[in-house]
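Structure below; questions to follow.
Yeah, one chain of the complex is gone here, protein chain that is, but the others are all in their spots.
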Amino acid sequence: MSAITLKSVKKRYQKSLVVHGVDAEIEQGEFVVILGPSGCGKSTLLRMIAGLEDITEGEILIGGTVVNKLEPRERGCAMVFQNYALYPHMSVAQNIGYALKVAGMPRAERDGKVAKVAKSVSLEAYLDRKPGELSGGQRQRVAMARAMVREPKVFLFDEPFSNLDAKLRVAMRAEVRNLHRSLGVTSVFVTHDQTEAMTLADRLIIMNSGIVEQIGKPSEVYHRPASLFVADFIGSPAMNLVRGHFAQDGYFRHGKGGMIHLPTIAPALISQEVSIGVRPELVRRVSATAKGAIAAVVDYTEELGAARLIYADADGSRIISVDTATDALGTGMPIHFAIDPADLHVFSHDTGRRIELGEAQRAATQTRINA
Amino acid sequence: MIERSPIFDFITYAAMVLGMFLVLVPFWITLVAGSQSLQEVSQVPLNLWPSTHLLENIQAAWTRADLGPKMVNSFIVAVGVTLGKIVLAALSAFAIVFFNFRARMLCFWVIFITLMLPLEVRIVPTYSIAANALLPFQVILDTFGITGLVETLSGIRIGLEWNLLNSYTGLILPLVATATGTFLYRQFFMTIPDELVEASKMDGSGPMRFFFEVLLPLSRTNMLALATIMFVSSWNQYLWPLLITTDRANFGTVVMQLKALIPAQNGTPDWNVTMAGALIIMLPPLLVVALMQRWFVRGLISRDK
Partner (left out) sequence: MERRAFYRNGTLPWLLLAPQLLLVLVFFYWPTSQALYWAFTLEQAWGGGNTWVGFANFLAIFRDGQYWATVGRSAFYAICATGLSMAIALTLAMFVDRALKGTRIFQSVFVWPYAIAAPAAGVAFRFIFSPEAGLIGSINDIWPGIWSPATNGWHALGMVIVCHAWLGIGYNFIFFLAALQMIPKSITEAGAMDGARPFQRMLDLQLPLIAPTVFFLMIMNLISSFTDSFGLIDTMTEGGPIGATEVMVYNIYIDGFKGLDYSGAAAQSIVLMVLVIALTFVQFRWVEKRVHYS
């Protein structure tokens, strides 16, 4: 039985639909991250699971029970809010213990639990402080302790690290990961930060304008993006994407009129309007004479330290390549790339969905996903 | 948020309805009594539904309390105070917030201390100044021997006098002389980012240009709020107009006339006329508040915090 089930969940504000029917299954003990650009409906979805927003249509089940009509306190979820939402007039201990107090737990038992949880997030020295006297990281810990103390069935995180600086964010990420490993509680985490999402998630739910684009493991999402949006959204530097069609002559003709020599991989695709994509790290530099070499001209390079990014122009379309060579490259210099057809992603122009190119490609991506 | 608390929701509505009842009863009674005949209004218990005599009662009240000219006076005073305050307060707040001069903080405090003591508390001495508003300056001249000097040199004795009794200026000026508006503007001006001032400086505009072309247009909401607050409070003034207008016939305001409308101890208890009068007297500020609610609520809150 899944921990959380979403059955074509919709959310409408006045006239506008912000969540268009989401279906998903979240397994017991799984750490699921909902990722998407701002305004994609990810927070709304989380808040519907929490019971903070009404569900316009569809059903949400937690532990097999439909919770549509249940109040937040009846759902067994605990939530960490974006701005922490600590009670400013209560001490850290009171903040952590408030839910237990509401539940009518006797004082002594409560104090014991609060102390134990506070210890686990190293807050025991701050129990008497007010939230206003704490640093951002400490407030974050209080917010997590407050969620943990209730021993909930589900943890919900609503962009909890967005107010922290970059360094603290990395540290908190590790802490959340450890926490999840030791407690094993089903967790749903909302963020717009793809690094955060990739490192934390067992599985990702990628959303865009109220629609689920793809659900899958981080490596799946990266190596086998289900849609043009996912391909473009995930990965930095972003995937090389070119729109056009395959011609009979083995060339790919793109919008600007230029062409790239790409031996046709799927005859069925000929003259169909598609976008093709390839990850920059899979664009290899080759000599001019190599078989299937694509000729291009260097625009500029970006030094990353361990590697560099080459921004090149191949007959009017931009190609980015991750390059580890150290030779001097200047603007205007000719350069040649090769792309393994198995590394190519093709997306339908009409639907934006992925077009599978047959077994060879499937096998190649599967190896990468499993690696 | 999903919340099922039907009982508490019921309590909420019940409390709000009760509150509505509490708040509206005086208005309703005023309307009901104001629309009844003398006979109806003298009934015990009172019929709580309006009758048909509202217009004639208003007419009776209008003539009895001479409300025509008094309405005009009330409007002149309320509009005068409102305009005066909007202009003066904007100027002084501008000087205090955007200029760097030595006595800035001193001026700030000199003006803001006045928030502490309402007019009612210093009513006796303020009244005495109304007899001659220039007295402070006469005293200053006298103290420094300037009066004597001028007299020996030119033979003219300086006698400054400006009597404010029975005049619109007397009704208006003391009400303008408080810090309410200045404070409201100041609170708002403080939120204007420095960059805006700097940008306008880079564009080559001077302080007054900045004031008229940037600051005032931005302050429109605050002005509306201030206007509402000032209109209501000056329309509703009672004690000060009572003192400063000995010539009630020409300079009285409507609120002062309320007392004249109350039935005499042993006279006819024609409360219907009284209430009809009260109704039209409370109507203008009530309309202003009802229409301007959104703006003035914001202004009121930023004024006092």
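We just call them A and B in the order they show up, numbering each chain from 1.
Operating definition for what follows: contacts are C-beta pairs under 8 Å (C-beta built on N, C-alpha and C of every residue); 3 or more make two chains touch, one makes a residue touch a chain.
Note that this is a predicted model, so its numbers are computed, not measured.
Within the complete assembly, B:F99 is the residue of B:W49, B:F99 or B:Y168 that touches the hidden chain. Considering the full assembly, A:P131 is the residue among A:G41, A:P131 or A:G244 that touches the omitted chain. Among B:L55, B:V72, B:I146 or B:L286, only B:L286 touches the chain left out of the display.
Checked against the full complex, the candidates B:F27, B:W49 or B:Y168 give a single residue touching the omitted chain, namely B:F27. Within the entire complex, the positions of chain A that touch the omitted partner chain are 50-52, 71-73, 77-79, 81-83, 85-89, 98-99, 102-103, 131-132, 146, 150.
Residues of chain B in contact with the chain left out of this view: 1, 3, 5, 8-9, 12-13, 15-16, 19-20, 22-27, 29-30, 33, 41-47, 88-89, 91-92, 94-101, 104, 107, 110-111, 114, 116-118, 120-129, 133, 135-136, 173-174, 176-179, 182, 190, 194-195, 197-198, 201, 206-208, 210, 232, 235-236, 238-239, 243, 255, 258-259, 261-262, 269, 271, 274-275, 278, 281-282, 285-286, 288-290, 293, 297, 300-301, 304-305.
Heads up, the rule we're going with is that only the chains that are shown with their structure count from here on.
Chain A and chain B have Cα centroids separated by 59 Å. Here chain A touches chain B in the complex through residues 51-54, 69-72, going by the rule given at the top. Here chain B touches chain A in the complex through residues 1-4, going by the rule given at the top.
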